[in-house]
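Excluded from the complex is one protein chain; the other protein chains are retained at their positions.
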Amino acid sequence: MVGQNHDGGPDPNLAHHFESMDQQRQSTKLGMWLFLATEILFFGGLFVFYTVYRGNHPEVFVFGAHFLDTALGALNTVVLIFSSFTIAWAVRAAQLKQVKLLKWLIIATMLCAFTFMGVKYIEYSAKWKHGLLWAGSYNPHLDHDAPHDVVAVEGEVHTAEADVEIVEIEEVQHVSEGEIVEPIVTDVAIEPVAEVADPGRSTIAPAAEGPGGLATPEAVVAEDVMPVEPANAKIFFSIYFMMTGLHGIHVLGGIVAMLWLLKCLRRGDFDTGHFTKIDMVALYWHVVDIIWIYLFLLLYLID
Amino acid sequence: MIATGLLKLLTAVTGSLPDDDGSSFWMPPQVSTVAQGVDWLFNFILAISVFFFLLIVVAMVIFVIKYRYKEGQTAEESPTHNMALELTWTVIPLILVIAIFIFGFKGYLDMSTPPSNAYEVLVEGQKWNWSFTYPNGYIDSDLHVPVDRPIRLVMGSQDVIHSLYIPAFRVKMDVVPGRYAKAWFQATKPGEYDLFCAEYCGTSHSDMIAHVIVHPVGEFETWLEKASNFLETMTPVDAGRKLFQVRGCQQCHSTDGSAKTGPSLLGVFGRTQNLADGSTITVDENYIRESVLEPQARVVAGFEPVMPTYQGRLSDPEIMAIIEYFKALDGASSEE
Partner (left out) sequence: MAVDTLAADGAAVGNPNRANYLNTGSGVLSWLFTLDHKRIGVMYLVAITTSFFLGGVFALLVRTELLTSGPTIMTADAYNKMFTLHGAVMIFLFIIPGIPAALGNFVLPLMLGAKDVALPRLNLTSFWFWMIGAVFAVSSIIIGAVDTGWTFYTPYSTTTGTAVISMTLGVFILGFSSIFTGLNFIVTIHKMRPEGMTWFKMPLFLWGLYSTAIIQVLATPILGITLLLLVAERALGVGIFDPTLGGDPVLFQHFFWFYSHPAVYIMILPAMGIISELVAVFSGKHIFGYKFIAWSSIAIALLSFLVWGHHMFTSGQSGITNMIFSALTFSVAIPSAVKVFNWLSTMYKGSIRLLTPMLYVLSFLFLFAIGGLTGLFLGALSVDIHLHDTYFVVAHFHYVMFGGTVIAFLGGLHYWWPKMFGRMYSERWGQVSALLIFVGFNLTFFTQFVMGSHGMPRRYYNYVEEFTTLHQASTVGSYVLALGFFIMAGYLIHSLFRGKPAPANPWGSVTLEWETSSPPVAHNFDHDFLAGDPYDLKSLKYDPATQGWVRKDPQSIILSEGGAH
């Protein structure tokens, strides 16, 4: 009969107000899906803001993305995808009453989560060091000790929007993330800046003079040029920190949930093949993973 | 025929028949070209609303009386649904609201499309006053316009969102910082009308009132000429007072001794003032001029450094006039 374990007595996991384990499981599942819908909507607001701002000021995003280390972002993506795999496997292990395996899979997922947070710490502290913070605290400093392979140009110059030719940074690994170095003078050609259709929004730097901050076009830079810093570049970092910060808080929440699962495991909750709890946490974790993937695509991979 | 008659009856009953100036129980005077259209639609919706409201309330009262509970009796059998009825009271309201929508949209198009030969006035809204800049550069705190001429307002805000609202003209537009807002109207009757701020903006939001003065034919140009030359036609003290009033000074500086956001200017000239950095100064022409052009340079002790600069916004003759006005605020004469 439903609601009973194999001894014929009521399943100890069955709450008093439910008729059957099936009803309980279905209710819990529906509840979790609804909660996840609210999470998607919650982040959705930030994605809408991203879309609106990027639609109006794409140059801000193209500029800002250069300060994100794509390799680290990719590493975090792989780590989270792997952790989704381990937790999905954990659900299976719970269904098959493989308690020991379950324990290690939960721990593995947690380790991935910790790795993710560790990488985020590295990224955040690099930004902090260089003053690349959200708008209110945006204060980029030059780093004089860095090798001079890459050059950046600073200044309050308005750029034409996607019409600026931005030369790829060749040797990003020579510059620690977020660094801005002093301009050095070598020969290079600067691509001309094209006309902008809507003069109401940005002013055009005449091609002959090149981007502001430089004496003459010939006097500028090495073979690789950082794009000119657009006005309001700091908004990129506002968006970056808000989106990844909110996501990071949810990763921490996931870690707490996994600690709770370990506590339940030690209590013996999973000995009978009961797997709803881990199923729910896994669902949550998958959503956290998916959101990260979108963040990676939208923040790191713009260039 | 019957419909018009019924409409007339309803509008009379609901007090929406206009007086001579267009005002009614519900509406202020109709002073712009769009006001009649707006009021017509208001009355149309009012008529529909009154009709349905009476239908509902009268039915309710009749039912309560006719079908009231009687001891020992239960409700007689009656249907619990009726598709025809449902469709009727869905479709008829639908048609009515579509009509309302169409009229509203058409009226809106008229209200948001200025004619090409409009006379343009720039409007600046700030906490908590309006200033209007006429094409010749003259700035006033009231909006003067010629009658029967389309006027286009190009509006900006210095700080938060405000909203320019002239009830008699049925015109309203939010003034948002960071962009230009536009509105237009054409006044049809000379007179003086209220202009309110209709978007909450802080402490003195309700005092952010200006006046719209509609000049009869031919008189607007005369007024503008005279007003623009106030520096020549008025005494320096009067000109200084006018500037003090229309250029946003008086919202923060009183002339009666009471401290507001800024120090009172009663008796300011010649007095010894303590400054925020601990030093003192005797207020003379140079200090006043500096306070107008570089207000943060030497702030009076006990006040916040929040005064905006008038660099580029006040000419030298204007500053001179203001200084003369301040000199006259000595508390002895009846200036203020």
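When the chains are written out, they are named A and B in that same order, and each has its own residue count from 1.
Rule of thumb we're sticking to: a contact is a pair of C-beta atoms (placed from the backbone, for glycine too) under 8 Å apart; a residue touches a chain by one contact, two chains touch by 3 or more.
The shown structure was predicted, so the numbers you read here are calculated from the model rather than taken from an experiment.
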- Message: If I'm reading the header right, one chain is hidden. Which shown chains does it touch across the whole complex?
- Response: A, B
- Task: Based on the whole complex, identify which of B:S78, B:S116, B:N136 or B:T272 touches the chain you can't see.
- Result: B:S78
- Message: For subunit B, which positions touch the chain that isn't shown here?
- Response: 25-28, 34, 37-38, 41-42, 45-46, 48-49, 52-53, 56-57, 59-60, 63-64, 67-70, 73-76, 78-82, 85-86, 89-90, 93-94, 97-98, 100-101, 103-112, 159-161, 163, 165, 167-168, 170-174, 176-179, 181, 194, 196-207, 209
- Task: Over the whole complex, note the residues of subunit A touching the chain we left out.
- Result: 3, 10, 14-19, 23, 26-28, 30-31, 34-35, 37-39, 41-46, 48-49, 52-53, 56-57, 60, 134-137, 231-232, 234-235, 238-239, 241-242, 246
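Keep this in mind: only the chains that are shown with their structure count from here on.
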- How many angstrom between the C-alpha centroids of subunit B and subunit A? 47
